[in-house]
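Some chains omitted; the rest stay in position.
Chain lettering (A, B, C and D) follows the sequence in which the chains are written, and residue indices restart at 1 in each chain.
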Amino acid sequence: MSDATAYRRWMLGLLLAPALLWLVGLVILPHVELLLLLSLQARVGPGEYAASLDQYRTFVDEPLYWNTFVRTAVISVLATGLTLLLAFPAAWYIAKVARGRLKMVLLVLCLLPFWVSEMVRTLGWLILLRETGVVSSLLQALGLASQPVELLYHDATILVGLVYASLLFMVIPLVNSLESLDDSLIEAAYDLGGSTANIVRRIVIPHAAPGIAAGSIVVFMLCLGNYLTPTLLGGKNSLWFTEQIYTQFITRFNWNQGAAFGFLLLFLSSLLVWAGLKLTGQRFGAVMKT
Amino acid sequence: MPTPAAGSPATAPDLDIRSVRKRYGAFAAVDDLSFQVRRGSFFSILGPSGCGKTTLLRMVAGFIAPDDGDIVIKGASMRGVAPNRRPVNMVFQHLALFPMMSVGENIAYGLERRGVKGASAKAKVIDMLQRVGLPGSEGKRIDQLSGGQKQRVAIARSLVLEPALLLLDEPLGALDLKLREHMKVELKQLQAEVGTTFVYITHDQSEALVMSDQVAVMNHGRFEQLGTPQQLYYQPQTAFVAGFVGNNNRFEGTIESRNGEQVLLRTASGLGLWSQRVGAVDVGQTAVLFIRPEAIEIGRSPRELPAGEPAWSASVQSVLFDGGNSTVLVLEDKSQTPLHIALPLTGRLADLKSGETVHFGYQPSQAWCFPA
Amino acid sequence: QEKTLRLLTWGGYAPKDVIEQFTKETGFKVEVTTSNNEEMISKLRATAGAGFDLAQPSQDRIAGPQTEFKIYKPLDLSKIKADLFIPSMLDATKKNTTVGGKVYGLPHIWGTDGLVVNTKTSKATDYADLCAAENAGKVSMRLKRPTLIAMAFASGKDPFALYGDAKAYSALMDDMGKKLTECKKNVKFYWDGKDQLLAGIRSGELTTAMMWDTGGWELNKANPDVKFVAPKSGALGWVDTFAIPAKGKNDAAAYAWINFNMRPEIAAKVASSAGNFTASKGADQMMDPVLKKQFADSFPEAALKNIKWYPAVPAGIEDIEGRVLDRVKAAQ
Amino acid sequence: MIPSLPRPAIQRFGLGTFVACFFVFLFVPLLVVAVFAFNNADYPTPPWMGFTLDWFTANSDARTGLLADGELLQSMGVSAWVALWVTLLSVGVGTCNAFLLERFEFPGKNAIALLAMLPLVIPGVILGISILAFASRIANFADETWGLELDFLRPGLPLVILGQFCYIVTIATLTISASLRRFDRTLEEAAYNLGASRLAVLWTITLPYLRPSMIGAAAMAFLMSFENFNTTLMLVGSDSPLTVLMYSRMREGATPVLNAISLFLMVASALLALMLLWRKPQAQ
């Protein structure tokens, strides 16, 4: 007995070591230093810093940063919703309609685009959507447009790009959770007189809720943290919070402000996720277990 | 409870299956079946796994369209009628209760789909739960119920819609033994109370026998025999039915002689057994013979057996003691043929030991011989 | 005993054949990391000047970061062959990169910011034309500090003169911000990567853009209508330098690389690979004749004289500019 | 709905069409990129100037095709090398984490489980900067106090590997934990009962069971590492992985060789996936 306990202790130590190394060495310490310490300082002179809340005050006082954050969050939420709407039927098809090899092929097809880098995928969108691009020419050729149409540099373009980049991360958890839905539940509901819409609302969605939540969280976070897509597709009015952070860190050399923004992003996005989970009555633990 | 369909006489069958057929590729899952189910009766379809029971039931429910033939429920053809518009409800093998809803919501689900909401739906749910013996459980979650309770909720969920027909696909399959025994009796009583026509499928002969008014024995997509439990048990019409319904000793051999409707079968090991012939069995043909363990009389001396019957001596191989269902496995002395014999309910021979010599006999009228 | 030179530089500044020749001559291997001003500084700041042996930031971006972050070490001018440099440039750069009496940068490659114009469809001659109504929707610029400065020059002010006076500079920048905000409707997009801009001009979607000279000349090769124009109010001149990071470990190789690079024949190779001009004395004789012709086209004598060279950026200036730029970006 | 329910033709057709459109949406940008790999122009964008294989095969002053572009090929090698290490580390540590979180109870377990999710919500750029700053601080400290030069903490591949590992291991942990949670522990007990030592149980029963999910996690890790940009950008030294190289090329003016390499990667990965796919059903 004591043998077994000693053995478990030993194992626990052995397994805890890499986890702690990773968490402490790569997650906690670097971010505590960067996000917390730096963001609570302000520059007082060349190379001199003192404790201060200025960085946070700037965020509160300057409507620009607020707006950027709200805009980023809103577009991310929109993109998440849109991704869910697009991915759900596809995931349904993969999980419930396709059988055998077709199912595997479709899943692999979903994965394939992610072998090329995000930049190249964005390049593809640029070629497609620019004023002299493929879609514009096509529209003209079809007589649907009389002159070149600029499809880039709108918020809608950002949405398209974000949705595109996020689909995989929504499809996979959805397929997983839909697959575990017993067909006979749907048959039973149908047998009891349920219509398609009602079955989706009462049976399918409640069942898939943890999967939906998991996919939505991941996608939301990915959108929020995305940098390339909004900057490349967004055009002159695009404001993105990660871009702000990047700018503060890289072009303004204002690490204190960047760190404050980074911390705020982390904090506010966690808050949003928490609120979303609360609203839909999900638990984070359960969601992450799907 | 069933709402009579307009214009159909009270004696019309609730379910009328007319030459229904379903093929999967070249394989006929249901092969040109026709039968009728009387209003208010408990009708079972009994058959081994894969014989096509579920396929048949799902055609009635509307989840599978028959290749051929017609299904008539309460006088109305179901051709082209979607499952959610048929006056039938189904209890699924694994119940398919909605885990995301409470017991009450599960039962109210079908009502709400019909537009019955609020207080009247609630009253029906409470009444239904009362009837299946679960008063006051409408607020419980599904996973708080035991297996037997789930069973009853699943049935209540269907019954509350007052269907013309209730279809049940092996609903007791997932329960454990004691509970199954109990639910068997309970289901029969429930059916008698509500008066709804039940169509029940199972591969467990005991379930079919205990509960049903009529049982159809199915094999390879066809019915082998349709009748009351007693008819199936005491007058099997095919070798399959004789072997599948109840326990049986089975012997293969050749017909040696015939005397009216009785024939003598000689097994390869040399044992000669007289029996009732069923179907065209005659001298020289190979045949199979069945004798039920409880149709064989057994005693320590030949005098304990009824006079006038043929008798054999045998040695006890092993006693399978199971209280009231105890049997003994014996080897007939001359031919060394093994036989199962039921021990008397009184416990008279419960003390038999391996190796002891016993004597046994049976009435040829209680054994049947079928063409091989 | 160090065998490698870790070089932090711009794309095109270290062509393969040059590296091979250097290795052959000196025995030092070269590891190249390409970057731009901002990333260079950020990286050096994060490592406190470690990880690289030689960096090539622009001359105006040395003094500020150095006072702030101490990421470079002073140069030992005795190890430099000063006669390889164009003297005026060497002096100007030394002056701009001196902090606390010590020199931190030496000039290497220089070029200008100006206008790239499709002469068929646009008649722009100065920065102000970017905001002219006739070019509406066919214009692009960077949302970075050079644009603000260019606009200031275009409106007849000298922003460089106000570098020392934060308040005045701030007021000027606020004005420029307003200008750029009004101009925003003209702009198709604010460009960031060069590719993006080139594609825009090539496809004809853009007719006028503010850009550095190399891009203009590159486009000119494919389409003679597209020209690099030195604006009336003056092109903005930049100089990329050599600077040694504070924790560089192989100064010997760094100095060797500098001296090697300033040799006219090498400098010419590098310059043509980068598409720009060099601070090496005598290299211009060996330059690509096409480039020379393009340069002559774009810079008549007067224009050459009129180039506004970026002075060192004092600390704090970028904060002022940053806030203005943010506001422009946010304006609807 | 599901195939066993009769559905109106419109619904069936509608879903089919939607799924078809979905995949068109997914592949059109890639298709365009692939097509312009054959464009006879010096830039990867329209207009179409005619067909050429130059961007795969050419090796002249004017054009360097994929096969002759040493820098590009090398960066692909660098990416693969980084991805390999990240994969090994992530799957290894991810497996340990899965055991830790699924099999052990200890004080602070919930905190660790929650912290383990954190890297998912940190934007990649910040992750890169903070790791770079922290590593440099340690390296400078070691340098100043002991005169120790910790090269692997300077911008370079080891740091890139660490940075990517930092968040990819979270995904590996999630995948492997999910599978370990479904594992029937009586299998382990059975093996133990049959005389296996604890190590043998792990080696012969548990790990073989986890193998599919470990392979899945590995594929995911490899992919995410291969395509990572944000974190990598801050941590690279002189050896640039493919994404960083492509980024700098695009900043300086790209040629269709970028399309060519993208096409190459797509085709290669599709072939690989198909091979795995076609082998699997036979094995079962």
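Operating definition for what follows: contacts are C-beta pairs under 8 Å (C-beta built on N, C-alpha and C of every residue); 3 or more make two chains touch, one makes a residue touch a chain.
Nothing here was measured: the structure is a model prediction, and the numbers come from that model.
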So how many copies of each protein chain are actually in this file? A x1, B x2, C x1, D x1
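As a working rule, only the chains that are shown with their structure count from here on.
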What's the overlap between the neighbours of subunit A and those of subunit C? D
Maximum number of contact pairs occurs between chains A-D
Farthest from subunit D in C-alpha centre terms, which chain would that be? B
Counting only Cα atoms for the centres, state how far subunit C is from subunit D in Å. 36
Taking each chain's centre as the mean position of its Cα atoms, how many Å separate subunit A from subunit D? 17
Where in subunit B do residues touch two or more other chains at once? 63, 83
Mind pulling the subunit A residues that touch 2 or more other chains? 126, 130, 132, 187, 190, 249
Report the complete set of touching chain pairs. A-B, A-C, A-D, B-D, C-D
In the complex with subunit A, residue positions of subunit C that touch it: 38-39, 41-42, 45, 65, 67-70, 144, 184, 187-190, 192-193, 196, 199, 203-205, 315, 318-319, 322, 326-327, 329-330, 332
In their complex, what parts of subunit C are in touch with subunit D? 6-7, 11-12, 31-34, 36, 39, 42-43, 46-48, 50-52, 193-195, 198-199, 202-203, 215, 218, 222, 247, 249
Residue numbers of subunit B touching subunit A in their complex, please. 61, 63, 83-84, 89-90, 92-94, 96-101, 109-110, 113-114, 157-158, 161
